[in-house]
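The complex appears here without one of its protein chains, the remainder shown in place.
To keep things simple, chains are lettered A and B as they appear, and every chain counts its residues starting from 1.
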Amino acid sequence: MRIPALLLSVPALAAALPAQDGAIAIRAGKAVLADGSTLENVTLVVQDGRIAVFGGADVEIPFDVLLHEWPAATIFPGFLEAQSSGGLDRPNENIPIAPFLDVKDSIDPVSFFFEDALRQGTVALGIMPGHDTVIGGRGRVVAPTGMTVEQMTLAENLGMKMAFGPKRGWSRSSQLAELREAVAGLDRSLRDHGQRLLDGEDVKSEKERLLTAEEKKKAKDEEEPWNRVAGVVRYGEDFPGKALIANLDLDDGQLGLLRILNGEERLWVWCPTATDVMHAKQWLEEKNLLADTVFVVSSAAWKAADLLAGAGLGVVIDGDPWHVERDPITWKEVRTFAPLKFHEAGIPFALGSDPGRVGPDRLGYQAALCVREGLPRAAALAAVAATPAKFWGLEARLGRFEPGADGTFLILDGDPLGAETHVLEAWIRGEKAYDRTQDKRLQRLLEGRDQ
Amino acid sequence: MLAALLISLIPVQQADVALRPRAIVAEDGRLVEGKVVVVRGEQIHALMDAPPAGARIVDLDGVLAPGMVDAFSRAGAAGRIGEDAHALAPGLRAADGADLDQKNWEDLAARGVTTVHLVPEPSNVLAGFGALLATEGLKRQVAETTVQVVSLTGWTYDERVGPTALAGCLELLEQGLADAGPAATRAGLLVFVENAEGIRGARALFERAGISQRHFVLFGDPGTYAGEAAGELVCLPAIGAGGARAREAEVLERLHAAGTRVAYGTLNGEGGHDALRHAAMLHARATGDPGAAWAAVTRNAAEVLGLGDRIGHIAAGARADLVLWTGHPLDAAARVQAVMIGGQTVFAAAPQER
Partner (left out) sequence: MLSLLLFVAQSLTVTAEKVHLGDGRVLGVATVRIDKGRIVAVTPGGDPDADGAHLTPGLVDAYTFLGVGQETVEHSREITAGHRVADTARLDGESFLRAAREGVTTAYISPDSLNVIGGLGAIVKTYGGRPADLFAESGAAARVLQPAAGLRVVIGVDAFYDNYTPSGEFTNSSHARRPTTRMGSVWEIRNAFFTAQQYRAARQGGAKIADRDLDALVAALEGHVPVRVLARKHHDVQTALRLQKEFGWPRLILEEATEGYLVKDLLRQSGVAVVTGPAADLRARSVSSGPTFEQLRFAAELKPICCEHLHEDNPYFAHEPLDENYGQIEIPSYLRDLFLLAAPRYGAAAGFQVGRWQEADASTPALAALLAGAGVPLVLGAGEAYDFTHSEAGAIHQARTAVRWGLPAEQALPLVTSRAAELLGLGDQVGKLAAGYDGDLVLWSGDPLDPASRPLLVAVDGRVVLDQRPKD
């Protein structure tokens, strides 16, 4: 509800009045930005869920806005999980070509995955279908807070999931064949349909010659609903009737695939290994879809770093950032830290939280690992706090303390990459979403109370 | 060639036969010309530079080499030679389980393998005695009992009664050696292992029991543990033509560099009848030492069995098990022309038609 601030201008009552929806101010002893730089004594003002002002200690705070003072704490834009299939009841359908699926139908807001993400300081997640697919469906960006999917959603359309790494139990040949067949199948049916429409047009215009004006209008209304939009096929070569094909002529599956081929979707393409990257890049280049693609890879894909340089938007590393191989002669382990290779090749990359690993898995820890292995602090932080926003197309909203950006941030008791740093509070769009002192589960663990 | 055919038609003579091949394969693996091998009865009487007086001279157009010896095999067993009821079966004898009528033997002989050390299956911790058999000829049994076979491999594992791990095998071995007494191990041991821990544990036990004559058969991947037997004479399974990979060749080279000598056996008969020869060829290629490679399929097996110079050599006192090749046996183009076992020619290849 938008109440002009001036109406609440009675100073004496300001402290007693509850803050406006999404309106707060924070004064913190330190701020760490997503590029790793540190500022002292900052002030952040959030109104209507968006950042209104960010500056130093001298920033004036509207008297009707509730001030939170954290002289010893650090304020940070928050960690971003670029791509995950957590929080879904199942990450994939069995059907390999399923562009009609949307994660909004599967996200469980109460899933522990989101609660724990928030506890670890993740303020936004790109939820996509899992990797066990060929075309998996649509994803969206959500905040880990809210009781319904709509409340959680930060952006409705993150893009379409595709996989070039084979489905479980499949070979790469079958995987690529499935995709090619699906595209070929669409091409065929579009051409058939175009021809039919053309033939139909001839018959129609013949018929129309014989109709009165009134009869013509009635026929038009019956045959062509108001929401029929023709000319939806925009990819590939021309063929007879191409311009006549309309959205209502196609089913959800065909429409989904069509939107991909038209280049109307951001693609999130699973290519675990270097060979998968090669095949994916080839296919995407053929179809002219490379520009709007994010490659989701495993650490093994470091070998394709030169292929990935300048290709698409960048890379999300899913799973263990180390790639371990065995020398075929000596059988000794050879370890490569993939993020370093991508960094050296100039490829923008994001890291996942690698849930289920043996050892800490939170995003701040992953970034600290990168620093350990030799990456500069700025690159490590970008991978978990800035680059994902770019991949989502939300860099104006997330990962920055600029006016207009979402009022989303963390209050930390130390540096984001620090060993002992905990999330004290998490704010999402101006609302407090997490308070460590109210975290019952955490308190139970820390105090060792009987479960 | 013709001369060899003539030999086969003449019954065994009491007079010495002086074989004069184009060349013989010497101990260092090289071809040496101008040698004469004098055969008397079943044995090689002498290796000379000229035929002795009174001997019947046979000129052979080919390369004469000792017959190959399979250091451990189950080819020619009548079914299984194994005892399932108990993990300790030191009294079992492979000789009792041999089937001398199998065609297998003929095929082996035709490929140049003249003696085979038949062993019980290494599926018991103490598996019994091996037997040394000739592949052809009248008197097939060269030695009725040889070494005692010990197995510290997964083949012995039995979920029902144990052992289920090396720890259990070592326990049983200690107990079994004590119970069986010195007779079981008098001729030495052939110990099947698949890891360093097996070698270490067995070695410690044998020292305590005062057994010094033992050789290890390295199964699994020797590259991961053969350092434990560095400098010794070990047995290896012959891989056969299809199995060799870059790592196997590297392993052989490293074994050679560490002074570890090898004797090959086929155990399961994998790789076909040429397995021993192919193993020797790979060995020669990997180590660059044809002498070591040839020893690995001839006289090293004799050492493992404690038979000294009796088989696998062209030397006075050795059995007259000889094979006539068209060329050096480690050369892939060479073929077997004729095979003599115990002084008697048992095989002659059909003359090639051009």
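Heads up, the rule we're going with is that contacts are C-beta pairs under 8 Å (C-beta built on N, C-alpha and C of every residue); 3 or more make two chains touch, one makes a residue touch a chain.
Small disclaimer: the values here were computed from a predicted structure and weren't measured.
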Item checked: Omitted-chain contact residue, chosen from B:P122, B:G137 or B:G223 -> B:G223
Next item on the list: Could you tell which one of A:I51, A:L351 or A:L417 touches the chain left off the display?
Entry: A:L417
Margin query: Touch as defined at the start, partner being the missing chain; which of A:N41, A:S111 or A:S189 qualifies?
Written below: A:S111
Check: Which of these touches the unseen chain: A:E215, A:D306 or A:E333?
Finding: A:E333
Item checked: In chain A, positions touching the absent partner -> 86, 89-91, 108, 111-113, 116-117, 119-120, 165-175, 272-275, 298, 300, 318-320, 322, 324-326, 328-333, 335, 353-362, 365, 368-369, 371-373, 417-420, 422, 441-442, 444-448, 450-451
Next item on the list: May I ask you to list the residues on chain B that touch the chain which is not drawn?
Entry: 158-168, 170-171, 195-197, 199-201, 221-228, 250-251, 254-255, 258
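In this text, only the chains that are shown with their structure count from here on.
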Notebook entry, point to check: Where the centres are mean C-alpha positions, what is the separation of chain A from chain B, in Å?
Noted result: 67
Item checked: Residues of chain A defined as touching chain B within the complex -> 328-331
Note to self: So in the complex, the part of chain B that touches chain A is made up of which residues?
What the structure shows: 223-224, 246-247, 250
